[in-house]
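One structure, pasted below without further comment.
A single protein chain has been omitted; all remaining protein chains appear in their positions.
Entry: subunit A
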């Protein structure tokens, strides 16, 4: 968009612009820029295909999103500009907004990559999941959420989750039911599981961040580097400091630094600095 208006500037030139001509030229330029802008706001087959893929997949990483964007444009012979993915998604989002749906972006706490997820903005509660889960299943999910948010490492062990069924107010769940529910939650991409410990999936964080910020105001951690909500993170051990940084944000911030120091209080950063993960070396998920 910007390039188009600048090219018309170049074509126009301006040796000694007289006031009326310059104004007319500017007006024409602005009108043309607006027209181009309007064009990009129009939803076409390429946008619809992108959206349908998002509806089936739920969440995709940035690399896949870029490839999908290109594929959709090429399939429907739409002009493709590699750096205009955000505009493309904005167009879709402007039409999704009345249905309280959005394609939102967020970082994975595991690999630091950006992901796009199609989320429901309507519900202010976890009832967004309620068409698939029974009341007592939702209660257990809430308890798991409690455990994860209030934990230091952003994880909840299966043992702790099983123990929390003791204090359920809805119909109690047996061990086998709990285990079955947890695997469903993982399959439906609300939770991730590793070595018996459960964390919030990237899609879950993207979708539920507003809800979690409201519900757990006092308990949530915020990453000092990227300012987003943080569950799995490192914490500065200086008791008067205590800032939190996502593991991938730590990797990026301290990369190449021989002596890592807290960006806030300058104390020595005592934790192991992870390696920066690259997209192509990532296995699926």
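Following the convention adopted for this analysis, a contact is a pair of C-beta atoms (placed from the backbone, for glycine too) under 8 Å apart; a residue touches a chain by one contact, two chains touch by 3 or more; residues count from 1.
In this section, contacts and distances are computed from a predicted model.
A.B. asks: Going by UniProt, what is the name of the one chain that was not included in the view, given "Protein transport protein Sec24C", "Cell cycle control protein 50A", "ER membrane protein complex subunit 1" or "MAGE domain-containing protein"?
C.D. replies: In UniProt, the chain that is not shown appears as "MAGE domain-containing protein".
A.B. asks: Using the touch definition up top, pick the residue from A:120, A:159 or A:183 that touches the left-out chain.
C.D. replies: Considering all chains, including the one not shown, the answer is A:120.
A.B. asks: Which listed residue (A:67, A:81 or A:150) would be found touching the missing chain in the intact complex?
C.D. replies: Per the contact definition at the top, the residue touching the missing chain is A:67.
A.B. asks: Could you tell me which of A:43, A:150 or A:265 touches the chain that is not displayed?
C.D. replies: Result: among the candidates, A:43 touches the missing chain.
A.B. asks: Contacts of subunit A with the missing chain: which residues?
C.D. replies: Counting only subunit A, the missing chain is touched by 43, 45, 48-49, 51-53, 55-58, 60, 64, 67-68, 70-71, 74-75, 92, 95-96, 98-101, 118, 120, 122-123, 127-132, 188-189.
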